[in-house]
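Heads up: the structure comes next, in structure tokens.
Note that one protein chain of the assembly has been removed; the remaining protein chains are unaltered in position.
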Amino acid sequence: MKRKKQTKKIIFKSEKEVPLMPMSIGSMLYNKTGVWRNIRPEIDLDNCIQCGICWKFCPDVSIYIEDEWPVVDYEYCKGCGLCAEECPTKCIAMVEEEK
Amino acid sequence: MKRKKQTKKIIFKSEKEVPLMPMSIGSMLYNKTGVWRNIRPEIDLDNCIQCGICWKFCPDVSIYIEDEWPVVDYEYCKGCGLCAEECPTKCIAMVEEEK
Amino acid sequence: MKKEKKMKLSIPEQELMNSGHLACQGCGATLAMRYALKALGQKTALCIPACCWSVIDGPFPYSSLEVPIFHCAFETAASSASGLKAGLEMVGDTETTVVAWAGDGGTFDIGIQALSGAAERNDDIIYICYDNEAYMNTGIQRSSATPYGAWTTTTPVKHFKDRPKKDIVGIMAAHSIPYIATASIGYPEDLVKKIKKAKEINGTRFIHIYAPCPTGWKARPEDTIRLSRMVVQNTVFPLYEVEDGIKYILNIKPREKKPIDDYLRIQGRFRHLTEKELNYMQQEVDKRWEKLLSHVENN
Amino acid sequence: MKKEKKMKLSIPEQELMNSGHLACQGCGATLAMRYALKALGQKTALCIPACCWSVIDGPFPYSSLEVPIFHCAFETAASSASGLKAGLEMVGDTETTVVAWAGDGGTFDIGIQALSGAAERNDDIIYICYDNEAYMNTGIQRSSATPYGAWTTTTPVKHFKDRPKKDIVGIMAAHSIPYIATASIGYPEDLVKKIKKAKEINGTRFIHIYAPCPTGWKARPEDTIRLSRMVVQNTVFPLYEVEDGIKYILNIKPREKKPIDDYLRIQGRFRHLTEKELNYMQQEVDKRWEKLLSHVENN
Amino acid sequence: MRKVIMGNHALSYGAMLSRAQVIAAYPITPQTQVVELLSEMCADKTLDAKFIKVESEHSAMAACIGASLAGARTFTATSSQGLTLMHELLHWASGGRLPVVMGNINRAMAPGWSIWSDQNDSLSQRDTGWMQYYCSSNQEVIDTVIQAFKVSEMLLIPSIVVLDAFTLSHTYEVVNIPDQEKVDEYLPSFKPRIKLTPEEPHAFGGLTSPEHYFELRYKLQIDMEKAPRLIEETGKEYEKLFGRNLGLAETHRCEDADLIFITSGTMGSTAKVGVDELREEGIKAGNLRIRVFRPFPFNKVRELVKNAKKIAVVDRNISYGHHGVFYQEVKSALYTQSNGLPLFGFITGLGGRDITPSTFKEIAQYSLKKEKPDEEIVWIGVNR
Amino acid sequence: MRKVIMGNHALSYGAMLSRAQVIAAYPITPQTQVVELLSEMCADKTLDAKFIKVESEHSAMAACIGASLAGARTFTATSSQGLTLMHELLHWASGGRLPVVMGNINRAMAPGWSIWSDQNDSLSQRDTGWMQYYCSSNQEVIDTVIQAFKVSEMLLIPSIVVLDAFTLSHTYEVVNIPDQEKVDEYLPSFKPRIKLTPEEPHAFGGLTSPEHYFELRYKLQIDMEKAPRLIEETGKEYEKLFGRNLGLAETHRCEDADLIFITSGTMGSTAKVGVDELREEGIKAGNLRIRVFRPFPFNKVRELVKNAKKIAVVDRNISYGHHGVFYQEVKSALYTQSNGLPLFGFITGLGGRDITPSTFKEIAQYSLKKEKPDEEIVWIGVNR
Amino acid sequence: MVEIRFHGRGGQGTVVASKILADAISKEGNYVQAYPEFGVERRGAPVFAFIRIDNKPIFDKSRIYTPNHVVVVDPTLVEVIDITEGLKDGGWIIVNSEKKPEELNFPNKYKVATINATEIAVKHKVGTRAAPIVNTAIVGAVVKVLKLAKIDSVLEAIREDVPVKPEENMAAAKDAHESIKA
Partner (left out) sequence: MVEIRFHGRGGQGTVVASKILADAISKEGNYVQAYPEFGVERRGAPVFAFIRIDNKPIFDKSRIYTPNHVVVVDPTLVEVIDITEGLKDGGWIIVNSEKKPEELNFPNKYKVATINATEIAVKHKVGTRAAPIVNTAIVGAVVKVLKLAKIDSVLEAIREDVPVKPEENMAAAKDAHESIKA
């Protein structure tokens, strides 16, 4: 279930809109970290055994589960390669982002 | 060996005589704590076995040794009673200072 | 596409940490937080002192967590948490679990006094230290959690860290607090179990989490989990619990105790070490392991 | 007057502490200093943080000691000493023994971080804590060295101290420093021996001295030494050493382990306690004694 | 209720009557009686508060900050070394807009160790964003703690209530202890606009880039500038209920004064005696005691001195390398208006040296004999 | 030797060339490169010093104090939270008359966390008895560390050398690295008048009663008042050896200026560009960059502004509840002399908001259009 | 305004004495200010306490240098320090002593009264013979000689301020009040 949340960048038109103390009023989801990625994980679902290990070890919460299958969220995936490294069936390949 | 040391109170005539930083330049020996005493230890040397225990346990270094015998230094003795309490032969008596 | 079975989830599904945070690729500290929040649930308040996590969470006016955070002064994780807990109780909130979430520097070094004070008072907080073995947020300087032999920017290879890692668990055990546990992000199920257990106990609880830092360790991001398993298997970072400062429980006893070499080889921070030092380090690891085993037996 | 034999002196004759100081009658902290200096000799530099001793020594421009003193900030005994030692070495004085001399508050509480840091670096200092089990200089407030059950001005009888005394030796042992010892002013020869031994070792050395405070404990001044013996005989404060954080050596094993009652009865600070609490305290003492014995055996 | 109490206990009573909910404090001479009495009040439940017996002042302030962020009314007390050990966290409390109230006993800074009064400890916190009240009697101490909570909670800015070591902290005076019902009426329980709770999770104090920081700090200053008006209003309100006004400053015979002393703390009380004695001798002196130092009561001071011929600012403190702090700030306040009104700066009483009525006679003599100040600092009572 | 280095490394080189003997420091952004380079220098023996890798800034300053008391030349560096955590001990070092030299990178105080420049961290230490130098280039940083040791050791008063976060700390500039022999000639090894040694045992910092404290602190101020002259003398000496003068203040086109900016730190460098651009437009502006803030160079400032028609003091800081600190202190310095010279107080650049040449144009416009200041504070660059 | 200095030794409750006196006076609607010596107190060492009394609020917060009267709680102090320092001519010196006033031979510009507070304390079992608590008896005597307050106010004050053996202390105060002759 990929989360739907307000992912807007927040702009304060003036000091009056700024909260009294420095506190969060929005989510970092606005920050699409996919652009950091050099290499992208690609899941070959044919060899996937649905073990959930890729989901479990993603530091960027960028593998979500869609009707029982792992899906990479490329908007945020930073391409660390952990999922591929840990996948027991090696069915995740890290491929170069084309330049 | 009762120590002979400069025991004067120090008076600064002016700021010029005061050291640059707060540091000691004299000894607390100037401070005759004997006046704090309510009860005074009196040693009955006849029963003294020269064990040195009174000397050892005096918090005010007020029992010194004169040709191998313990002597109370009444200038400083505060009258805590430790020496009397610890003397194995109970040859130290704590007697009221007369008022 | 075939779909014979359900996806297997060995840890709670609920995500209280969002994507979009500012951690480096393959950050172990980030996984530690993700797992911890799965165990703690949403009725949790975090005190996070200066550390990588004060950056990872994201800048004002954003956050990547779904729980409230107090980004507190570096040295005040424990004291802020004690105050926060007292405050919440006085305003009628007795449920919320107050957690101090600090790095190794904020725990072993500048924050140890506040931690020791809270533990002595047995204040009702969970203190979690994610340990990446150096000051990472400021660019990899030595901390007292940095292991012997490691390079950091303040322990250059010419003069690498020549003191052992501070035994924080031993120190906390001496405070005889109700619960202490070590955990590794390589064993998420164990980690989640321990934090859930801690949540049910009153008083000061201390969790020490091993959390690799690819950036600071000069390691490959994809090795983060591998390192987190190796470190347990070679007993450099054993997984155990201590109850009331006396009862030691070993959680994972490796079938065969692995040598530390492979573990060190894949971390750039150890590249400069010679045989001699490696042997010395192996001996130290063995010693500490023996000591731990004896503690466990003496229960 | 007969004069058959020489006066028997079981500790060094040299006095580096003078009369005229400002300690109360029967002050244990004062005896601790007198004995320590006999062991250390004149080539010693003291860092004394805020504590009774910053008063006992006497006001500017006086001092009652024949060794140099740095009256340092309350929380900085260890860090001041580390700096002083480094400074002396850089100006060519490698002989002088640098000693941090602090009370229990300055050691267990506000000074513990600096102490932990120095120990972690294994800085070449002797840290001596004279323990009178409360903040005496400020008028008897609880410290984390205050024993369970004790009255202080911040733990009134209606709400006496309900936490155990912090196990500072256990904490320091976890830092695996070369030498740790406990001592009692009731056993001056043992105390002197240990400090002399510490003087010959390099690195961070920690000495924990039991030093009764008649004023703060509501005890009779003349009972100071008596208390200092009882506390060892009833194992409330055993005399032992720890080498490299692992090797435990018991110095005095009481022939028969005395109950704590008499010890508590002659201290006003415990007067309010009931049977129930006394029993609890006795059990705790027994437990800790057993634990210590097991440590000693496991050498 | 009429009672003879020491200044330290006046702080404790103030906190008790304000129904402080969390107290985190650490003992230090000459503040200890504050925490001792509060410990007892908590022990015998005359005060329903959590007292965190921390291991240092640094942790005391950290705990206060945490508790205040949770929305609890929070109090602490300290002095000198303890206050300065909190320094980093003082910036924190104000920047975090947390209305902690703290009592501070003015004590000279070490080294050498001193336990006696001067103002360098609290005045060297003048740039930390806390409001500062200086008291001249035990009565004022109790009253001020209560007012400080009210104003702090309106503005979400913390306050320090300052009293002199010994001359107030350990001095017994006759005090009217306000009764609880009326205090409750004056100071209802704290209802923070925002607080930390899982109900609405916010992250407080995160990394704040150059894009945002400036506005946050601008707002702090703007709000602090509202304090003088609020203090006078809440002071009048207090008078209605308790018969004692709590303003920005207290004047004694200033109306027709040629020479006005600007003072603070207990010397501001002793100065009245000095003024009366000078008046006996036919010298038209007056005393302006600054009660609120932060925010600096610019307009109040400007208005009160405008008819004077000369001003003598008396500092029990010094900003080394500049002047006495009050002297410096009064000059700053009067620069734009004053048409050359002569201001003299006196420093006296450091480290607890006594300040007596005759101190003010000496100051008057000097000020009257000189046309205008020709020394940067005039030292009174230094043994030269 | 000509080298392109960052401001942080300029501090490290300064300490190395000064042959610091004991260094105790703790890392903090944006200071880390200072300690990193010093660690390497100690590791490869290019610097023969003991580097104590303490567990906090508080212990860093404590260790520096201990080392300095032993007679060793002592250095540390920090920033913002770290500097403020040292606060209690800053009072200690000055009161103990210990000539420690410290580098501080100006960084805005949390909360919220900031790593960017403003002066509140160092200026809120203005009452601690330390001398303070503000630098505007990496060259000045190196030179100032060396001079600071010389002056501090003459007066036995510690010094802070201040540089802006990033705009100096992380900015690479071309620098001439003085050669060691000449530095040794300029700055011989430290020979303390008194030090802690068992040879002559003294107790330092003992309890100091009201009978004695005042005189000790009087002497500190009197000695600090000698600094301006010494700084100018040692600055000229430095010029003889290295061709660069190090004075109390630097002026740019002030001689005939109608409007003088009073600035500090890197903005004092950018201001020159602003001045030149204003001159292009026919506006007679000038810039007075205050280099030494403590002790405050009263006479220098008085002398340099006397022909101006208007003064615009620019603060990258604020004393909440009063004004910008420089504004406040300049007013204090000019009060007695000025015959109503209009002083405007501007606050800008808090939390690292950029200060550019056009910032000064904006300030000039405001100052020129107004007769006299009618706002307590003029905010520049706040998004209102 | 009346200013009084108390001389005692650490541990004798000299400060408490001044506090009790202050309470008694305040009860009768007058203003008082009482403060201890500003320093570290040690059992046995000489200590001071001060009190100012007036019928209007007291603004002077400076120390007392020239008291109108002095009260000596511990007779042995008379040998140790000059208890008349700064004492105004014609002032009272009230001493806890078994001796008669004239036996103490103070300069006769002072009025002298003695009260055997130790005896009274022992008699009423306040404190021990070794360490009698004399301060309540002293106050009882002082208010009589200096006409500062009614004995009932003192008794009330004692009831409030003295947690241990209040009755005995009140009895001691009363006893001293009656027995002292000025």
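Order of writing sets the labels: A, B, C, D, E, F and G. Residues in every chain begin at 1.
Following the convention adopted for this analysis, a residue touches a chain if its C-beta (ideal position, glycine included) is under 8 Å from a C-beta of that chain, and two chains touch if they have at least 3 such contacts.
Note that the structure is a prediction, hence the values are computed from the model and not measured.
Enquirer: Tell me which residue among F:Asn299, F:Gln337, F:Thr356 or F:Asn383 touches the hidden chain in the full complex.
Expert: The missing chain is touched by F:Thr356.
Enquirer: Just one of F:Ser18, F:Thr76, F:Asn106 or F:Thr167 touches the chain that is missing; which is it?
Expert: Looking across F:Ser18, F:Thr76, F:Asn106 or F:Thr167, the contact with the absent chain belongs to F:Thr167.
Enquirer: In the complete assembly, which of F:Thr266, F:Ser319, F:Ser332 or F:Ser367 touches the absent chain?
Expert: F:Thr266
Enquirer: May I ask which residue of E:Ser209, E:Asn245 or E:Asn307 touches the chain that does not appear here?
Expert: Once the missing chain is taken into account, the touching residue is E:Ser209.
Enquirer: On chain C, what residues meet the omitted chain?
Expert: 22-25, 55, 215
Enquirer: At which residues does chain A meet the chain that is not included here?
Expert: 33, 35-39, 78-79, 97, 99
Enquirer: Mind pulling the chain F residues that touch the left-out chain?
Expert: Touch with the absent chain occurs at residues 2-4, 115-116, 136, 164-168, 170-174, 266-267, 269-270, 272-273, 352, 354-357.
Here is the rule we go by: only the chains that are shown with their structure count from here on.
Enquirer: Is it true that over half of the residue numbers where chain C touches chain D are used by both copies, so same, or is it different?
Expert: Mostly the same residues form this interface, as more than half of the numbers used are common to both chains.
Enquirer: So what's the Cα centroid distance for chain A and chain F, whole Å?
Expert: Going by mean C-alpha positions, chain A sits 46 Å from chain F.
Enquirer: Starting from the mean Cα coordinates of chain B and chain D, work out the distance between those two points in Å.
Expert: Roughly 23 Å, centre to centre.
Enquirer: At which residue positions does chain D touch at least two other chains?
Expert: 22-23, 25, 54-55, 57-58, 60-63, 69, 71, 73, 75, 108-110, 112-113, 116-117, 120-121, 144 - these are the residues of chain D that touch more than one other chain.
Enquirer: Return the residues of chain E touching two or more other chains; collapse runs of consecutive numbers into ranges.
Expert: As it turns out, chain E has residues touching two or more other chains at 53, 55-56, 81, 85, 88, 92, 95-96, 110-113, 115-116, 202-209, 212, 215-216, 218, 352, 354, 382-384.
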